[in-house]
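Removed: one protein chain of the complex. Kept in place: all other protein chains.
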Amino acid sequence: MIRLERRRRQSRAWALATPVLAVCATVATGMVMFALLGKDPVEAIRTIFWAPLFDPNLASYARPQILVKAAPLVLIAIGLSLGFRANIWNIGAEGQYIMGAIAGGATALALYPLDAWWIFPLMITAGIAGGVAWAMVPALLKIRFNANEILVSLMLVYVAEQLLASVSIGLLRNPDGIGFPGSRNLQHYESAANSELITGTGIHTGVIAAIAVALMVHALLRLHRLGFQIRLAGLSARSAAHSGANPKRLTAICLAAGGGLAGLAGIFELAGPAGQLTIDFNVGYGFTAIIVAFLGRLNPLGIVLAGLLMALTYIGGEMAQFMLNLPAAAIQAFQGMLLFFLLSMDFLSRFRIAFGTARIN
Amino acid sequence: MDLSSINPLLLIATMIAASMPIFFAAIGELVAEKSGVLNLGVEGMMIIGAVCGFVAAVETGSPIAGVFAAMLAGAALSLLFGLLTQLLHANQVATGLALTLFGLGLSALIGQSYAGIKPPSFPQIGFGTLSELPVIGALLFGYDALVYASAVLVVAVWWFLGRSRGGLALRAVGENQDAAHALGYRVVAIRMGAIVFGGACAGVGGAYLSLLRVPQWTEGATAGAGWIALALVVFSSWKPFRVVLGAFLFGGVTLLQLNLQAVGAEINPVYLSMAPYLVTIVALAAISGTGRGAHLGAPGSLGKPFHASG
Partner (left out) sequence: MTEFFEVGELSKAYPGVQANDRVSFSMDAGEIHALLGENGSGKSTLVKMIYGIVRPDSGRMTLLGQPHAPANPSVARSRGIAMVFQHFSLFNALTVAENIALGMHRPPRARRLDDQIRATGSNYGLPLNPNARVGDLSVGERQRVEIIRCLLQDPKLLIMDEPTSVLTPQETGILFATLRKLASEGTAILYISHKLEEIRDLCNNATILRAGRVVATCSPQEKSARELAEMMVGSSFSAPERPNSAFGEPLLEVRGISLRPGPTFGTPLKEVSFTVKRGEILGIAGIAGNGQDELVSTLSGEASVDSGDILVSGASLGRTSLESRRRLGLLVAPEERIGHAAAAEMNLVENAFLTGADRMELARFGIANWRKARKFAEAIIEKFDVRTTGAASYAGSLSGGNLQKFVIGREILQDPLVLVVNQPTWGVDAAAAAAIRQALLDLAASGSAVVAVSQDLDELIEISSSIAVLNNGSLSQPRPVANYTRDELGILMGGTHDIRLTAEESNDSA
């Protein structure tokens, strides 16, 4: 007879092993999926995971791109992970990302063509503020009315998408754009551009910020009282209240952190890789970041690794799309599968599988 | 603006049609939540239902086959959720999100070669001369089979939950899982049943969207309908007939927005497109703000993991 026995506490070894196992299982299942789509599974996996890193013709393009993709994923995922740890489920990061980009972008466009050093920092601040403001809606509704933050934050994604569509063909449209939709390209506005810091590496300010945020949040969780309270709130809300944490304050802080970092990611993306506000500016980073947060076990340093891996599947997926004609949706399904496997493997860290009947000591 | 071009009878008929997808999804989720399971994967199950229903209808030429395929597809995806949350004890919130992310990706993959195709049209139920009666004919006898099925479904769910022994057991499991277990009820089995029922309903809701409401397949066709359905369950305080009412209201808002855009109302269309989502947020805040958890009818064990300790 096979039984599950609950472990007294999570096994640390399994907690580290499960993401690796989940990736392996996803790769195996992915190969079956690719085979069903009529592609050579080995070639597909090689193109996704190996080619971007080591193919002599592609790596020079792909490696910097991995950093460019990973930066927003890591920033957003770290913000979300704080909430997830405290049982506060912000899943509207996509909307907060959009609002960060709109707020920061609007600031820059309002100042165009002024040339000053303070424009970029001001944009960043506005971007963070945009994301925070958007996240404050579910926070306040939860605090005031006990409204479910999952649903409210998610609904606001659709609202933000409508706003984005509106401003990119209306308010913020490029006046010199001869009728094309989309704002001015910030890459061509030197004071506002988030350009590569070292040419050819893909490293822009957002990449540096992602690493800095990861280290800061790591320190916060291990050393600071607020981090302790966030961890405690996730384990037991009443214990957290007993230790002196104010649950409303924690809700506001965790949602603000998620929104602020998503907004930050949004403005870095807008001022750098994306360049202009268009109707399809957002590509789902806010949702993929949820996978990244779990894959990184809600640990800031784990999230950095998970973000890099997820960015690799994006770039590899693009290459597979280009070289093998693999549909883009296959990669999306592939990423979804990864989260499934991760969650299902997770039980290994919380339960022990026992065979036979209970031992009698 | 010319409001007279909006025909009230037609408006009611289309409002009903507009409310169907979220109704099916919400009534299924209601049963799942009554058993104590919070499945946030409604959007994913809906869109998988939408695409599978569409593909099956196109391939077989039968929209009925499409509906059944959608039901199976939604149920299959919900079974995955059940396995993870009930047997492997995965976090319900995270697993529901995974279901949605996976469903969106998989549906795009399945449907990629079906964009732009028109599905076979859904047969109307023939009521003969009844449907030619003035006003009443259009109001009562002018719908597709699924609308009538939905009416049967809501009564059936109401009867099952409120009047049957099985429904009592299901509510008991959702209310206090440990007590139900102590009395000998099979918590996991009952919940699995409720989850699969919820998945099948969400699948039908999706199929309604792709086969009837907007008869075509586009990526991300559900556009948050699954999430609105989740909000609707809260809004209805876990009562079946209120789901009907709520779905009708939300359907009405969606439709009004389209109608107003069509007649060229002087409101920025952006605000109109946001309306269904904003209304959902406001409704959610209003309903959550008025009552206290238990008095709203939220099941006591909703979302709590269950592991039989003895």
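Of note:
We call the chains A and B, going by the order they appear; numbering starts again at 1 in every chain.
The definition used in the following text is that a contact is a pair of C-beta atoms (placed from the backbone, for glycine too) under 8 Å apart; a residue touches a chain by one contact, two chains touch by 3 or more.
On a predicted model such as this, the values are computed, not experimentally measured, just so you know.
When you scan B:A13, B:I64, B:L168 or B:L278 for touch with the missing chain, the hit is B:L168.
Per the touch definition above, the residue from B:L10, B:L140 or B:L183 contacting the chain not shown is B:L183.
Of B:G193, B:P215, B:P269 or B:G300, it is B:G300 that touches the chain left out of the display.
Residues touching the missing chain, restricted to subunit B, are 165, 168-169, 171-172, 175-176, 178-185, 292-294, 297, 299-300, 310 (touch as defined at the top).
Across the interface with the omitted chain, subunit A contributes residues 5, 8-10, 146, 223-226, 228, 231-232, 235-236, 238-239, 241-244, 246, 357-361.
FYI, only the chains that are shown with their structure count from here on.
One simple way to say how far apart two chains are is to compare their mean CA positions; for subunit A and subunit B this gives 29 Å. Contacts from subunit A toward subunit B in the complex involve residues 4, 6, 37, 84, 89, 91, 137, 141, 144-148, 150-152, 154-159, 162-163, 165-166, 287-288, 290-291, 294, 327-337, 339-340, 343-344, 346-347, 350-351. Those residues of subunit B that touch subunit A in the shared complex are 40, 80, 83-84, 88-91, 93-95, 97-98, 101-109, 112, 219, 223-224, 227-228, 230-231, 234, 268, 270, 273-274, 277-278, 280-281, 284-286, 288-289, 307, 309.
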